[in-house]
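A single protein chain has been omitted from the complex, and every remaining protein chain is retained in its original position.
Note that the chains are named A, B and C in the order they appear, and that numbering of residues resets to 1 at the start of each chain.
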Amino acid sequence: MQLRTILAATLAVAFSTTAYAQEFNDPAEFKKQRELLSTKAEGPEGKPWEQHLGGGMVDTAKFKKDGPHTICFSNAGVFNPWRVVGLNNMKGEAELQKARIKELIVLDGEGKDDKQISDIQSLLDGGKCDVLIVSPTTTAALTPAVEAACEKLPVIVFDRGVNTKCPVTYIHPVGGYGFGITSAEFIASKLPKGSNVLALRIVPGVDVLETRYSAAKSIFDEAGINVIGSEFTGSDRAKTKSVVEDYINRGEKIDAVWMDAGDTATAALEAFEDAGLPYPVISGEDQQDFLRKWQKDNLVAIAPSYPTYQWRTPIIAALDILDGKQVPGPEWNLPQPAITQETLASYIDERMPPLHYSLCGCQDLPGYPEQWGGK
Amino acid sequence: MSPVLEMRSISKAFTAVKALDQVDFDCRAGEVHVICGENGAGKSTLMKVLGGSYRPDEGEIRLDGAPVRFQHPREARAAGISIVHQELSLLPFRSVAENIFTGMEPTRWGLLDRRQMDERARALLQRLGSSIPTGAQVADLSIAEQQLVEIAKAMLLDAKVLVMDEPTAALDDRDAHALLRLISRMKAEGVAIIYISHRMPEVMAIADRITVLKDGRLVWTRDRQDATVNAIVTAMVGRELQDFYPARAATEPGQSVLQIRGAGNRHLRDIDMVARAGEIVGIAGLEDSGKGALAQALFGDQPFTQGEVEIGGKPVVLHSPRQAIAAGVGYLPGDRKREGIVPRQSVRDNALLTLQAMAAVLSLPNAGVRSVAEADRNLRTMDVRAGDFGQEIATLSGGNQQKAIIARWLMQNPDLFVFVEPTRGIDVAAKAAIYETMRALANEGRAIVMISSDLPEIVGVSDRILVMHQGRIAGELPGGAEEGAVMQLALGVTGNAAEREMV
Amino acid sequence: MTVLLNAVRPTRRRTAWLSVNLALVIFVVLYGVIAILQPNYLDAALFMNFLRRAAPLIILACGQLFVILSGGFDLSMGAVVTLVVLAASMLIGGDPDMTWTVIAILYAMGLAVGLANGLIVSFLKVPSIIATLGTMLLVNGLALAWSGGAPRGDLPDNFRNLGRLVLKDVPLVGSLPIAVVILVVVTLLAWWGLHATAYGKRLLAVGDNPRAAELAGVPVKPTRISAFVVSALSAVTAGILIGGFSGVSVNAGRGLELQAIAACVIGGAQLLGGRGTIVGALFGALSLFALFTLLNLLGLPQALRDSLQGLILIAAVGVTVLRYRRST
Partner (left out) sequence: MSVNATPVAMTRRGFRDVPVPVVVIALAALIYVTAAIVTGQANQISAAGLTGLLQRTVALGLVGLGQTFAILVGSIDLSVAALISTVAVLASYLMQGDPSMIVPAIAACVALSLGVGAINGVLVAYWGINPLIATLSTGLILQGLLSASFTFLSGSVAPSFQALAYQNLLGVPLPVLLLAVFALAAWFVLAKTRFGAHLYAAGGNPDGAKLAGLRVQRLVLGAHVIASFAACVAGLYLAARLQSGTPWIGRDGIYDLESIAIVVIGGTLLSGGKGGVLGTIAGVLLFASLDASFNMFGVDAFLKQVLRGAIVIAAVSVYAVRNRGHVA
């Protein structure tokens, strides 16, 4: 063990330049989100995508316009299943409201900030849009483009924010701290002090993911639970499984697995299966494959969510704005539920593909389930 | 008159091999000093030392009496040493002018002065008697024209010493003669010219002095009057070569192996020819006469698009080299490096390549131990000198590489052999060996078609000579015909005009 | 690529096994360090598990080697892996009876991609680095468009077992993953194809000097095309193992093409053709994988894995180049 430490230290020294990490530990935001988690939602019952947690309303009379409307959407990209399901939700919502919508134009930024900026520019130049929805690739990068758009159109931002108050509203669920709080509190409640938890994360440096870990870490620290490792898996199942196998092979006892995103949760569990070990306590996410495995193998688990139903909300907001109705803003906090043992059964739908996000709120949309890949 | 260039006791070793051992050499202004030697004798190494590509281990170079040490070719060039390289050193996609001025571009206000480049390039080419457009892309020029550009490049700086390393190797006789005329003109201008060649008639025609190298050592340097071809060859190979060309076929040729009727393609028209078992048919002609195209057509590389071809009495379609091989044709390409060897494979694998190529795809690579033994036997028959047949062929000399490729075809036992420029750039001893092999192959009952730009070779080796002109066979001559007669047909002119061209 | 061609000068045949030696040495050293840090890696079971995880990369490296020897590159391998994993889940749809049919279909797809690559390079004369970059985008796009960006359907156990199942209590070796059996079979096949058939010699000749090979009667285009086919089929095999090992994922296969090329290079293969061995590729891939495992064990920042991979690549090639130089 000592040798490993020395080797690691030498290499770390050799490579560490000016190690710099942005601070993702914002106690005020942590506290705020913790409160939001328990806030009673306002809005129609059973339709969380139309609800909001506290906050004010903004007046939009000045944007009132006769329909039908052309809604433009600059998407960061569809580079993971979460965004794929989300985009389907948005298209489904638009289909549902097709009487009021002339056209929904979607430009895909392919995950490149530079391209998304140009995309927004060309949407403005095209002159067809009545309202612009933006899901930014990165917060800072898209700010100037969004500011420019605000001067011409009502703008709605969702998922990730921008560093400007100019959009009419910014739609998002409670947030990363909330995600971390829900999952880590569940794990802490199931384990005695001194237990070991392995944290599996996708990539470093993504704001919405870093906050999840930061919240979970502080809760684990508080509860006296050891985080024996924090590993990045790049959303790669093979990598996830290998990493977990390596930890198991090292002979470390793993009581729980915490994940900042659940798409490789079943791969992590398989590592335990293959090693002939009992399943750990685990926090995943609301994908079907994880929920089914949970049910089938009676896991001790929780599925916090970063719900994809938030993709429905911007369309609703856009139409309201163009009708001149008040909408929640300038921040629209959506509820961020977690799936627990009690509610598990209701979220499982055998027709849906394994990586479908159950909190899509899409069951009532036209084209369900085929549009979402279901049978 | 004191020499412009003196090289004293030059030695150069590569790992264990001494490429040059205490060689003395000099050259005077206004003389042509020819260097002869087999491949590997050290000629090219000596010139690379002179040109700054290699640094000598010992020895001294004096230019106009002052010692010089070159670290890089640019320094040699700046000192007035220009080299026309054997391997063309041109840029295929750049213009003639750009090529001539590579590394010496004139500038005006710091910018390329293209007008000056064009003008001076044109003037230079005119001096060489050529009217190649200076803006033409080099890849579009013929080999001969490229050679001229290469020479113009070397002459750009008023060179004190001009080195020409086998400049006529790629040229046909007409162009070679033009080049020789040019050399006499430059000699008259007072340039010291060092000339490397294997072509004895050429050597005797232009040399003022002759130096022979062998195995990295100086054998002798003599005035031309004191040297004979025999003496030179003897000095080069270390023994007398009485019968340089092997005896012609003793018996009458047998049945026809190859019969072509009315064949043609983009470059060839109305080809009718026969090659019989036991004979060597020489195909002569100028660079663009179609003799190369005929070889390619015979091997299915650039197929005939019309006419009939029979091999061994059976009509065959030759649309690819594979079909030609299957029909019993063997082919020794003209450009060993680019078309012959697979450089990083072993000598043995090079010899086995066609066998492997024609075998069933998933059969054993050597079709059993037998074929390895056979390959080794053929390589030994061909007298390929390699430390080990498992060694990469790129490490062998050109002559040995050529022999290994012939060994490749011996494995295949073809009825018809097409030899393209079989001895280009190969030293005298290897040449003789290759001629003997060709004759032996013929004597075993094969038909041989030899395409060559080397007139003495055509005349000396062939049993019959077909001369091509403008894509047609212009005429047939018996073996041993006068070179002039061949030239006459090749040029497509009357006797007197041909004589004039020859001078 | 003149500079590329000149990068490593042709020399003695000794160098072929020298470079194999180098990859072997790197592997042994790295695995040794792993074993010091984590002695149970010396257990047969853990070594087998290591092999199971390394199997896809080794198989990819073997396939890539065919293309490298023919003088080209295959950048489309990773995309083929992605296609295989997604297509398997879509086509099987969780039905175990479909597994073998679908595997046949997957190989047919691989065949199509390989043929496309080969035909584009041979007949349209597009340099392979560009051609396979194009097919990489194309195949990846097709896979994602077909699955709608998220895989539908599960992989049944009999499919998963190919990459996942470990046979216990096997004589001699103890535990034996199916993936390792497949690995051994594929490596032997690749070795046989390259070093024990006329085909292998043709491939080397084509990569070394296509014009000379053509004039020696080698069917250059079919040979070259077949190399791309072999490469694509090996990618299918690797894809099946990866899908089996860890299940459906849209990220499976990303970046594997470069790792496979790196493995070949560490194993002494010469880019642009003419020189290289399966044993070299095997140990090159093992070295690379041992490096990844070691870095996991050390708990170093993930990112440094890239840096070390880069350093090892430069070092491996640099040492080979220096050796060639010295021997000339």
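Just so we're on the same page, a residue touches a chain if its C-beta (ideal position, glycine included) is under 8 Å from a C-beta of that chain, and two chains touch if they have at least 3 such contacts.
As the structure is a computational prediction, the values presented were derived from the model and not from experiment.
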{"item": "Partners of the unshown chain among those that are drawn", "value": "A, B, C"}
{"item": "From A:L36, A:I117 or A:V243, residue that would touch the chain that is not displayed", "value": "A:I117"}
{"item": "Residue of A:G46, A:G127 or A:G251 touching the missing chain in the full complex", "value": "A:G127"}
{"item": "Hidden partner chain, touching residue among A:P192, A:G205, A:G224 or A:P366", "value": "A:G205"}
{"item": "Selected residue (touches chain absent from view) among C:I34, C:I58 or C:L272", "value": "C:L272"}
{"item": "Residues from chain A at the interface with the omitted partner, ascending", "value": "15-22, 24, 77-78, 105-108, 110-115, 117-119, 121-122, 125-128, 138-141, 143-144, 204-207, 210"}
{"item": "In chain B, positions touching the absent partner", "value": "51, 53, 72-75, 77-78, 83, 85, 87-94, 98, 101-105, 107, 110-112, 138-143, 146, 153, 266-267, 288, 335, 338"}
{"item": "Where the unshown chain meets chain C, residue by residue", "value": "1-4, 6-9, 70-72, 75, 120-121, 123-131, 133-142, 144-145, 149, 207, 210-211, 214, 220, 224, 258, 262, 265, 271-273, 301-311, 313-314, 317-318, 321, 325"}
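Note that only the chains that are shown with their structure count from here on.
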Chain groups still in contact once chain C is set aside, others held in place: A | B
{"item": "Relative to chain B, chain with the most remote C-alpha centre", "value": "A"}
{"item": "Between chain C and chain B, distance of the C-alpha-averaged centres to the nearest whole Å", "value": "44"}
{"item": "Rounded Å distance, chain A centre to chain B centre (Cα mean)", "value": "72"}
{"item": "For chain C, residues that touch 2 or more chains besides their own", "value": "none"}
{"item": "List of chain C residues in touch with chain A within their complex", "value": "33, 36-38, 40-41, 46, 49, 53, 56, 89, 147-154, 164, 166, 242, 245-252, 254, 293, 296-304, 307"}
{"item": "Chain C - residues contacting chain B, complex", "value": "10-13, 193, 195-202, 204-205, 208-209, 211-219, 270, 274-275, 328"}
{"item": "Contact footprint of chain C on chain A as seen in their complex", "value": "3-4, 7-8, 11-12, 15, 78, 80-81, 83-85, 88, 204, 229, 231-232, 234-238, 240-243, 245-246, 249-251, 263-264, 266-267, 270, 274, 289, 353-356, 373-374"}
